[in-house]
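Note that one protein chain is taken out, while the other chains of the complex remain in position.
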Amino acid sequence: MSNQTFTPKDPDYVARVQEVFANQQFMTLLGVEVGDISPGEVELILPYRKDITQQHEFVHAAAITAIADSACGGAALTLMEPGSEVLAVEFKVNLLSPAAGERFIARAKVIRPGKIITVCSAEVHAEQGESRKLVAAMQATMIAPPNLRIEPTN
Amino acid sequence: MSNQTFTPKDPDYVARVQEVFANQQFMTLLGVEVGDISPGEVELILPYRKDITQQHEFVHAAAITAIADSACGGAALTLMEPGSEVLAVEFKVNLLSPAAGERFIARAKVIRPGKIITVCSAEVHAEQGESRKLVAAMQATMIAPPNLRIEPTN
Amino acid sequence: MSNQTFTPKDPDYVARVQEVFANQQFMTLLGVEVGDISPGEVELILPYRKDITQQHEFVHAAAITAIADSACGGAALTLMEPGSEVLAVEFKVNLLSPAAGERFIARAKVIRPGKIITVCSAEVHAEQGESRKLVAAMQATMIAPPNLRIEPTN
Partner (left out) sequence: MSNQTFTPKDPDYVARVQEVFANQQFMTLLGVEVGDISPGEVELILPYRKDITQQHEFVHAAAITAIADSACGGAALTLMEPGSEVLAVEFKVNLLSPAAGERFIARAKVIRPGKIITVCSAEVHAEQGESRKLVAAMQATMIAPPNLRIEPTN
C-alpha cells in the first residue's frame, strides 16, 4: 500500500545493522544471511535446513517468524540515530502457507517511524527455483527506549 | 482470568503431543524440553544457551516466541480428536522484559476450543534460582484443517 | 508490498458486500459510507463527527478500528462464493497517529485468500483538505465457516 521514502539519521546505518546481526548468535545458529539494507527496509535470507523444520519437514513457523521479526527490528534500526538500540515491543504474524522451499526471504519495511515507537511490516516469501510464494505476513512494534541510548564510541 | 476444565477426546493425548515435539527438529536444535501436559495446557522449557542469544546475550525474542507458539500448538492439540493436526494461523506476542535467566518456561492454555479454530494464550517466565519473572505474553489462533485429518494407523 | 489480482467467484459480489454493510446497524450509527469495491478490496469512509471522539476530540481509536475491521471483512467477502458468510476470527491494529481530519478512509485488501481462512490487511488514512495521513494499520484473519454457508434464495 503506502510507500514512503526515508532519510537515515546515521550515515553508517548499513554497517550498524550488519553489526547487530553479526552479534546475534541466534541468527548464526539459524543460518540467517543479511540481504539488502536500505533506509527503512531490511531483507534477511534463511536457507532451508532440516534442523529448522517441524514434523512435516516444512520450516518451523517459529523460524519463519524469527527472520520476519529480526528484519523488522533491522528496518527500524536503519532510521535511528547513531547509538540507538531497538527492541521489539510486540509483533503479530500470520502464517499463510506451509514453509516449503529452498530459501525464505523476509522483507521488512517501516510503516511509521518515530522517536520512541516505530511500526514495521514484513512479508516472508518461500523461493524454490523460479517460483516464489508468500508464506507469512507480520506487523510489528519496535521501541528505541530513551534510557538505552548508547553513546557512539568514536 | 477464566479457568476452564477440558475433557480430551483422545485418551492418548499426552503421548501424541510428546510425539509431535519429538518430531520437530527445530525444537531439538533449540534444546527445548517438554514439561507438564494436561487437557488444554502444555508447558515447554528452554534452558539458556549462548547460541540462542541476541547482541546483549539475552535470549533472542524469536527463541522465546518459539516456545510460546509451540506450547500454544501443543495445548490446542491436547483437545483434538485422534489423527488431527494443528497449525498456527497466527499469533501475537508482547515481549515484556529482557529474557535473562537460567531457563525459560512457556505455559500455554486453551481459552476457546473449537472443531476448526482453537484460541490459546501463553506466558513465558524466566527463572533464575528461586526468582521468576514474566518475560512474554502471547495470544494465538490455531487451526485443525478439516482436510488434514490423518487416520490413526492402528 | 505484494499485489495480487483476484477473480471473484460471485458475479454479484459488489451488491452482496453493499447489502451486508446496509444491514449492519452499527455502521449506520457510526455514519460509515461504502466506497470502492473491487475483487479483494473494499474502502469504507467515516466522516468526522464529535460523537465518535475521545477526550481530546480526535476520533476514538475504536471507531477507526471499526472501519478497518469492517473493510477487511468486506474485502474477504468479495472473493467468497455466493451465500458465504464472513466472520472476523481476530485482528490486530496499530494506531499510528491521532485521528484528526475531516474524514477517515479505510482501505482493506486480501493478502491471502482461502476456502476457510482469508487474511487481509488494511490502512486507515485521515484526510483534511488536500492532506492525507496514515493513522492506522491492521492485519486481520477472517473465516468463512463451513457450517454457515447459506444457500442463495434465487
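All chains are identified by letter, namely A, B and C, in their written order; residue positions are counted from 1 within each chain.
Just so we're on the same page, a residue touches a chain if its C-beta (ideal position, glycine included) is under 8 Å from a C-beta of that chain, and two chains touch if they have at least 3 such contacts.
What you are looking at is a predicted structure, and each value in this text was computed from that prediction instead of being measured.
Engineer: So which of the visible chains would the left-out chain be touching?
Structural biologist: A, B, C
Engineer: Taking the full complex into account, find the residue in A:Lys92, A:Arg107 or A:His125 that is in contact with the omitted chain.
Structural biologist: A:Lys92
Engineer: In the full complex, which bits of chain C touch the chain not displayed? Write them out.
Structural biologist: Here the touching residues of chain C are 20, 23-29, 50-55, 59-63, 65-66, 69-70, 87-95.
Engineer: Please identify, in ascending order, the residues of chain A that touch the omitted chain?
Structural biologist: Its contact residues with the unshown chain are 89-90, 92, 116-117, 119, 141, 143, 145-146.
Engineer: Provide the residue numbers of chain B that touch the chain removed from this figure.
Structural biologist: That gives, for chain B, the contact residues 1-2, 92, 94, 96-97, 107, 109, 111-112, 119, 121, 123, 134, 137-139, 141.
Keep this in mind: only the chains that are shown with their structure count from here on.
Engineer: Which one of the chains is farthest from chain B, going by Cα centres?
Structural biologist: Of all the other chains, the one whose centre lies farthest from chain B is C.
Engineer: Counting only Cα atoms for the centres, state how far chain A is from chain C in Å.
Structural biologist: That pair's centroid distance is 28 Å.
Engineer: Starting from the mean Cα coordinates of chain A and chain B, work out the distance between those two points in Å.
Structural biologist: Measuring from centre to centre gives 23 Å for this pair.
Engineer: Which positions in chain A are in touch with at least two other chains?
Structural biologist: Each of 92, 94 in chain A touches at least two other chains.
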